[in-house]
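Sharing a structure here in structure tokens format.
Just one protein chain is left out here, and the rest sit where they should.
Showing chain A:
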Amino acid sequence: MAISLKLNGNPTTVEAEPGTPLLWVIRDELKLTGTKFGCGVASCGACTVHVDGEPTRSCQTYIEDVEGAEITTIEAMEDTKVGAAVQQAWVEMDVVQCGYCQSGQIMSAVGLLTENPKPSVDDIHDYMHGNACRCATYQRIRAAIQRASDILEA
């Protein structure tokens, strides 16, 4: 079936079977590989994208459910104010190690700072709980979210 959606600001039509996770449409059909496959069961957050501005696990989002939606992926984050601040903080603090989960971490962090520009440590823990990092870069993720908050406030 043909599904129309807006991807990173561009109207896009994709051809996919109903029930296909948005993740695989983004990765395999649209070839935007910044969005990662980590678990397939919404347990690690590596596949996080924004659907109409909301961080969403694309591995558990069926393509037919995002007809007409605005999908934003990591590739478009530098064009947003919050996204650019988060990426700047991530690079400043060298958050990444293997880096595989970091697109998802950043997509969640942008979601957090968009709705809560001054998050407490507890807010960060609550919001970011579903994003796993096997390298355990959490220490720096926490600090980089606070740094991004400062960048946005400045």
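Please note the rule applied: a contact is a pair of C-beta atoms (placed from the backbone, for glycine too) under 8 Å apart; a residue touches a chain by one contact, two chains touch by 3 or more; residues count from 1.
In this section, contacts and distances are computed from a predicted model.
Missing chain, UniProt protein name: "Isoquinoline 1-oxidoreductase subunit beta", from among "Isoquinoline 1-oxidoreductase subunit beta", "2Fe-2S ferredoxin", "histidine kinase" or "Sn-glycerol-3-phosphate ABC transporter ATP-binding protein UgpC". Considering the full assembly, A:N131 is the residue among A:T61, A:N131 or A:Q146 that touches the omitted chain.
Which of A:T61, A:Q87 or A:Q146 touches the hidden chain is settled by the complete complex: it is A:Q87.
Annotation for chain A: contacts to the undisplayed chain at residues 17, 20-21, 24, 27-29, 31-41, 43-44, 46, 73-75, 77-78, 87, 90-91, 94-103, 106, 121, 124-125, 128-129, 131-142.
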